[in-house]
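Heads up: the structure comes next, in structure tokens.
Here's a slice of the assembly, chains where they normally sit.
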Amino acid sequence: MSYVRDAWYVAGWSSEFDDSLKRVVILEQPVVMYRATNGSMAALEDQCPHRLLPLSKGKRIGDDIQCGYHGMTFNCEGRCVRVPGQDNIPASAFVKSYAVHEKHNIVFVWMGDSRDANTDDIFDLPQFHSDQWHAHQGDALHLKANYLNVAENLVDPAHVSFVHPTTLGNSASENVPVHVDTEGEVLVAWRWIRDAPPVGFFQKFGGFEGNVDRWHYYYLHLPCTAVIDFGSADTSRQLPEELRDEGVRIFALHFLTPVNEHYTIDRWMHLRNAAVGDEAASEQMDAMFRVAFNEDKEILEAIDEQEQLAQNRKPIRLAIDKGPTVYRKRISAMITQAE
Amino acid sequence: MSYVRDAWYVAGWSSEFDDSLKRVVILEQPVVMYRATNGSMAALEDQCPHRLLPLSKGKRIGDDIQCGYHGMTFNCEGRCVRVPGQDNIPASAFVKSYAVHEKHNIVFVWMGDSRDANTDDIFDLPQFHSDQWHAHQGDALHLKANYLNVAENLVDPAHVSFVHPTTLGNSASENVPVHVDTEGEVLVAWRWIRDAPPVGFFQKFGGFEGNVDRWHYYYLHLPCTAVIDFGSADTSRQLPEELRDEGVRIFALHFLTPVNEHYTIDRWMHLRNAAVGDEAASEQMDAMFRVAFNEDKEILEAIDEQEQLAQNRKPIRLAIDKGPTVYRKRISAMITQAE
């Protein structure tokens, strides 16, 4: 099992961090994170190089961390600044320091060599910067599942008819083929379901009276960020693809953080062009998302358990699998290239 | 670790199954079982060949099962009848279908190739068909133990004196030698304890006033079914072996279902020639059996834990081990022969 290390991963919402020492595990690497006195984030390898005690078990001394076992002290850059009981500091007395950056109230960590980190590469969307759009942070969904399985679920419009029949999908979409574009850096899978009753989500939030045209666009930014652009408009409007902003349009964002081979955190939030500024609507949408994402969780955790049983044949591949298949190949190539 | 696949195993009592999808695991194979609309049982491999989601997480569409992830649908024979979003159905879109048969209100599954299944081979006893005998289903005893250890306990009359001193055995039998016949298809181990006080079970159910002649016959039908024929009669009657029906006679039946290397389900029931039709007596006997079988469980689970520790010498074998030793050899030969 390997991971793409040269990438920005989400360690948490900004609100999850303060001056206390917080241990997070990303790509099987323990990281201790905290805010320095000037409010900026620090991220260090969470293990003292002496006896291996997690530094998160120690305490803050100003902006430094003092190990809780023998008092070795490291600054924000991971350099040892004190070894109690001796004057010289060994050259090997350091811990890895991670590049860390906050954007849109989200804390991103670069899991590769910090010298290769470029904050320009951090995920962004124009809608984050528009006052026509409302951004709202949801929860962290913890899944006992491999991140590849979680991610492929996020470039897979076909599952919503069956997994989310009361919220994000309904039977009208069951047989509608999926389009896939894997040419660019971002994988896209999408389909339109035209002239059908609105799904549960838009029954509740759209105010539609008759049939709607509904779209689902799944954008997968490798390795681990997904944007699901979904929305509806009255069928009578015959809305073309490029005018989706004129309908009720929602971007569900998923930031996947692989913890280990069988554990992934999915931090989800949304952006919307409706009910801007209405926090009660945000809460209601979160409630509906929670129902839907827990349906995904049940599926993905059952698959993880099943995959651990001995298998005597290869899984079959269907037409709807093009997005997931290309995704896995790309990840595999990124890991191989980095080695 | 291997199992005898070409055999009928018990999946449950008939009363455990209805039209809902029930996952059972037998010989490490997950199987989804349900009643079709005509009441007959269906048993399929419990794993979609696409993304490996257990089909038991899906739903019934008539007599078919629709996978809960992308809606692939399989009929009772395991053949895929629908792939949403595409017209052609790949040749590899099938799941294994298991032969399944109900008899005496017990559901049996053939774990090998269903074309080799012959319902004539399913366990039977003449007493199931006699109105002089009363049949009563007990419980499913779940043991964290290997099925070979559980089975050898069921061809081992010697343990009852020590494991079940208040119910099925007493000290009178401690030194009585065991007879063993391993010539036929069914292994038999037995002994008579003549002219001794009745054991707890027959104190309660026999109505005996003085000493009794008591017998224990252990019949082990390979691979996993045991019949324990035990009973008592007044010593004054000098009951010969072939007239056991004239005493109070009970057949304790054990159907072992190996789940995995360290987990076995023992479904137990009994047949008796006394208190026919008396369900209160059935319940009282179950209560006593529960005491006894939990004593076995404690022993067998302790042994399973102990066996997992490193061992530096071979276990010793005693005279009483002939039945168990032949049993293990036969199972081993059956597995080898099938490979």
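The letters A and B name the chains in turn, as written, and every chain counts its residues from 1.
Criterion: a residue touches a chain if its C-beta (ideal position, glycine included) is under 8 Å from a C-beta of that chain, and two chains touch if they have at least 3 such contacts.
Note that this is a predicted model, so its numbers are computed, not measured.
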**Prompt:** Taking the 2 visible copies as a start, how many copies are in the full assembly?
**Reply:** 3
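In this section, only the chains that are shown with their structure count from here on.
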**Prompt:** Just how much do you need to spin chain A so its Cα atoms sit on those of chain B, in degrees to the nearest 5?
**Reply:** 120
**Message:** I'd like to verify one number: the distance from the centre of chain A to the centre of chain B, where each centre is the average of its C-alpha atoms, in whole angstrom.
**Reply:** 48
**Item:** Partner chain B, residues of chain A touching it in the complex
**Value:** 149, 158-159, 161-163, 174-178, 298-299, 302-303, 306-307, 309-311, 313, 315-320
**Request:** Would you pull the chain B residues touching chain A in the complex into a rising list?
**Result:** 28, 30, 47, 49-54, 57, 66-72, 83-86, 90, 92-93
